[in-house]
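Shown here: the complex without one of its protein chains, the others still in place.
Just so it is clear, A, B and C label the chains in written order, and each chain counts residues from 1 on its own.
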Amino acid sequence: MTHASQTPLEKITVKTVKPTEYLSNVHPVWCPGCGHFFILRALTKALAWLKLPKEQIGLVSGIGCSSRLPAYLNVYGFHGVHGRALALASGLKANRPDLTVLVAGGDGDGYSIGGNHFIHACRRNMDITYIVMDNEVYGMTKGQPSPTTPAEWQSKLTPQGTGVARFNPMGIALAAGASFIARGFSGDPNGLTKLMTEAIQHKGFSLIEIKSPCVTFRPEEKAWQKSMRSLNVSPSSNPAEAAKSIYSSDGFDTGIFYQADLPVYEPTNTPCENPADVLAEIEKELNV
Amino acid sequence: MTHASQTPLEKITVKTVKPTEYLSNVHPVWCPGCGHFFILRALTKALAWLKLPKEQIGLVSGIGCSSRLPAYLNVYGFHGVHGRALALASGLKANRPDLTVLVAGGDGDGYSIGGNHFIHACRRNMDITYIVMDNEVYGMTKGQPSPTTPAEWQSKLTPQGTGVARFNPMGIALAAGASFIARGFSGDPNGLTKLMTEAIQHKGFSLIEIKSPCVTFRPEEKAWQKSMRSLNVSPSSNPAEAAKSIYSSDGFDTGIFYQADLPVYEPTNTPCENPADVLAEIEKELNV
Amino acid sequence: MIQPVSATQDNLAISVSGSGGTGAVTVGLILLEAIAKAGFYGVMTRSFGPQIRGGESAVMLNLSDHPIETLAEFSHIHLALDWLKFERFSDEIPLTQDSLVIYDNSREKPPGLVENSGAKLIGIGLQNAVKTIKGSRMNMFALGILTQQIGLDLTFIEAALKRTLGKKGDDVISTSLEAIQAGMRMIPDSHYEKLSHWHPTQKPRWNISGNEACGLGALRGGLKLAAAYPITPATDIVEYLAPRIEKLGGRVLIAEDELAAMNMVIGGSFGGLPSMTATSGPGFSLMTEAMGLAIASETPALVVTVMRGGPSTGIPTKSEQTDLNQVLYGFHGEAPHVVIAPLNVQEMVTISQWSLGLAEALQTLVVEVSDQHLGQSRVIIDPIPPVDFNLKRLRPPATTSDYQRYELTQEAVSPIAWPGTPDTQYTADGLEHTETGKPSSMAKEHQQQLTKRAQKITQHNYGEHWAKVTETLNATVLVITWGSSYEAVRIAVEALNQQGADISLLGLRLLMPLQTEQIQAVAKDKTVIVIEQNASGQLFHYLLSDNAIPRNSQSIAEAGPILFKPSTVQTALIHCLEGLK
Partner (left out) sequence: MIQPVSATQDNLAISVSGSGGTGAVTVGLILLEAIAKAGFYGVMTRSFGPQIRGGESAVMLNLSDHPIETLAEFSHIHLALDWLKFERFSDEIPLTQDSLVIYDNSREKPPGLVENSGAKLIGIGLQNAVKTIKGSRMNMFALGILTQQIGLDLTFIEAALKRTLGKKGDDVISTSLEAIQAGMRMIPDSHYEKLSHWHPTQKPRWNISGNEACGLGALRGGLKLAAAYPITPATDIVEYLAPRIEKLGGRVLIAEDELAAMNMVIGGSFGGLPSMTATSGPGFSLMTEAMGLAIASETPALVVTVMRGGPSTGIPTKSEQTDLNQVLYGFHGEAPHVVIAPLNVQEMVTISQWSLGLAEALQTLVVEVSDQHLGQSRVIIDPIPPVDFNLKRLRPPATTSDYQRYELTQEAVSPIAWPGTPDTQYTADGLEHTETGKPSSMAKEHQQQLTKRAQKITQHNYGEHWAKVTETLNATVLVITWGSSYEAVRIAVEALNQQGADISLLGLRLLMPLQTEQIQAVAKDKTVIVIEQNASGQLFHYLLSDNAIPRNSQSIAEAGPILFKPSTVQTALIHCLEGLK
């Protein structure tokens, strides 16, 4: 695999609101050097850039190193159970379309145990932004292979490697119906900030699949810093074309692969002015 | 949508073994006219064509009208719980690679509750054939929308339609790593028999997505008989190409969309000649 | 020795069976509504063969001039549209020599078990009749026959017909009416003209199923989100809600599976609005992890579970009170929550509203337990007046600074902020946490939060709804039961008491937290007998586990799916009381 066509990663500067205002006073439990730190930083920058009021944000996660994210932000957060963040967030968005709903988690949380909610959240295409902090390993449980781990990677659980090909989260998201699909890299916080702002602004379900090295259980991933580069094609809104660019990517391009204006699922949310009357109407149906 | 390019559906005749030998004496609970009857018939024909010994077949299903299939066949069957057939079958195949393992179920069972096992079974690419009897509805529970139901279809549960786009099971299978992907139609039992024989013979995970009308809760599906036709391109082994043909299909083509020779996951299965000695070796590691 | 009372109550039991498409169920629906319009009460249950469609089905109606929810002891009139697989229903449609069986004599003969029952048999030419009226259906003739047999005024049938089949258009109505009238003439003598002896009421009444009642109660309680995955016999609840909740500013979310449904409920509720799901055993099993999250994160959530035969896929279409152990104990870790079971359809509206309110006020999981019988029975009841339980979420005061989501308070309920409110941001967590919500694995904080979560539930004053206690003067025996067994047990106990027995009855609604002291007070100096419909005596052992009942208490426990009838309960009670002597 060659990484010749390096495009310089883009810059973003935050002017108006201080990103640190979005931080809580809880210190991350992450290992020093963990890629997830940079994702946290990029996210605070993106929120600041968009000037989103802290109290208008609902940030939902599952379980994993990555899923610890909500506690580190001074927003309304929910650190739920492993793999179910997207479902929880869908309930939140359904009841509270006024909130900006973000979901964060790992490759294990989202693509392994959470796989079913992943495809159905894509299909529903609610206005939610999904940030996957993909380190190709289960960090929290100390180093087991995930669905994005290469087949050869050896661990205690898989002394000869998994023997199973990694799969293609962006391809799955596309087939399932997500309307914004991007890849980012934690080692490129500015590019990431930009992707995040675009994803949050996009109306519909946005997936940002972020490569984020686990320095403890996958130290070799530090080399990603050298191989990641910006995508040199612009986002397609045609699924067949996007499929082609997703399938032919070597996994090291960052950028938006697909963005389309698809119907967004927004369950009815018209407040009821006169519930007593409406209830009486409903009860009338029962009369003999 | 036009259905102009009708290719005549292919014929298959069974000579050697009697398909009825594969039937059990349990009578199907299906409604008269249900598409699932024809899938049962095609399956017995395919098994007969392949001359597979009945006792060498393991047929696993979940819950649904479609999932009742195993009881109707005189093979080793498992009618498990809703949505988990592929996982159960993976365990069976891992322990018993000598058996021909088939999985059958509905669109609800496989794509809704079973979605996570679907993508991971594709990814694992074990030598299993997955027969989805897709009627775009939950038949067994009397007519609720499934992930393949069109957004406009109205039901008691969705009086104004689901408002959610149907998703693309073949596209998902492709992105997830399945190595044989086909669409069939219950109204074309011969074409279906042929697809089934090819899928069973294919080494790796085969998906046959079969359109099968639910005459009771989706009577309008009877019209499929007029619109289904054979695919006029030959199977691709290139994912990007296959993606294109899958994404550009109008949903009425039948045939093999993708077939590739991908690594098949086969967990070790070397019988141990001298377990006592091996155990003693293993216990020796514990010695102080 | 006490003798069982005659199983004949002042009721009228009618059943109709037939193969798929014959329309037995429609006959039942119209008849029930007509009976209601005539000023009476009734209950209707259905039974299906294993086929999806095209298989045999039956309806059983039990009618009376006072509210009634139990199954009849035997059918006064059984009308067989045909005899397809009638054996399947023989448990549910008992025939005796007091039964009248009407059947189509142009087809098969009655099966042996019908002939042997001693019932009076009348064969008629139903299939031929259909040919006489163009576009008519056999079941409408049957309806006419039944109308005539029980002496029901045609105007009520006509009104019920219009209501039930009105959508099908005027032609269908008029053809049907013609067939009904023809049917009325087919057997002119009436054999069970009971209605004329009954006292019709002028009061308004409702025609409602248990599942509808459950949905209505939740709407009254302010439900804003129902997230669910379809499952028999709970789907009807959400199907009832779907077209109605939107008018009240709420919504239904169809989940990809039960794991999603439960998490959607938690997310919706975290958003500040009352949220619920409805499921049955298999789905409940899939939800327990997330229910534990609701408990640990103190997020209000209502789960209605409609029990069916178990274990595993079991018997999806039939009733059994067999999931009690799970609804109480199906969670890992210490998971105090609230479990409530209504005793009949009539109270389902109010108990469901109460359940949702308790979830909101106590910020925890409330499981409301129904079953296939309660849920899918259709009954005529007096309208249920509205109640105000005044059960709301505790919000932080507007001037909060240093807001702590999991603050230790006197009532053990911590204020919960509304997302969108400035300065009260917090992270809800299923990891053990400090008062602020920060993850903690320290023993002190674990114990503090464990205690808080338990105390808020035990300290709450549940008022009178915890049970329905009917005390008899000088009672020496206390019968305890729950859920859909209650009505049959109540009638059995009343009958025994009329014959001089001294039995008190306790129908337990609040299963968790168990009101041990109150139960002990009622049980004092009495022999306790616990009656329930499952094989192992789950309620019995549960009551023993907290010493709520004496050590020598007796258990009457029988697996489903055949429901208790007053007579079977009486016999079992008499047997049990004899054994104690």
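A few remarks follow.
Here, contacts are C-beta pairs under 8 Å (C-beta built on N, C-alpha and C of every residue); 3 or more make two chains touch, one makes a residue touch a chain.
Every value quoted in this text rests on a predicted model; they were computed, and no experiment measured them.
Although one chain is omitted from the display, it touches the following shown chains in the full assembly: A, B, C.
If you put the hidden chain back, the residue from A:K18, A:K51 or A:K142 that touches it is A:K142.
The hidden chain makes contact, of the residues A:C31, A:L50, A:A240 or A:C272, with A:C31.
Between the chain not shown and the residues C:G118, C:P311, C:P386 or C:P422, the one that touches is C:P311. Interface note for the absent chain: among B:V17, B:L43, B:V75 or B:I210, the touching residue is B:V75. Where chain C meets the omitted chain, the residues involved are 50, 88, 91, 259, 281-282, 284-286, 288-289, 292-293, 295-297, 307, 309-318, 320, 322-323, 325-326, 328-336, 429-432, 439, 441-443, 446-447, 450-451, 454, 534-536, 541-542, 544-547, 551, 559-562.
Taking the whole complex into account, chain B touches the unshown chain at residues 24, 26, 53-56, 58, 60, 68, 70-71, 74-81, 84, 87-96, 98-99, 116-117, 119-120, 267-272, 275, 278-279, 281-283, 286-288.
Taking the complete complex into account, residues 29-32, 34, 63, 65, 81-83, 112-113, 115, 138-142, 144-145, 147, 156-159, 162, 216 of chain A touch the chain not shown.
Criterion: only the chains that are shown with their structure count from here on.
Between the Cα centres of chain B and chain C there is a gap of 38 Å. In this assembly, the C-alpha centroid of chain A lies 42 Å from the C-alpha centroid of chain C.
If each chain is reduced to the centroid of its CA atoms, chain A and chain B end up 31 Å from each other. Shown for chain A are the residues that touch two or more other chains, namely 116, 119-120, 267. Within chain C, the positions touching two or more other chains are listed as 252, 256-257.
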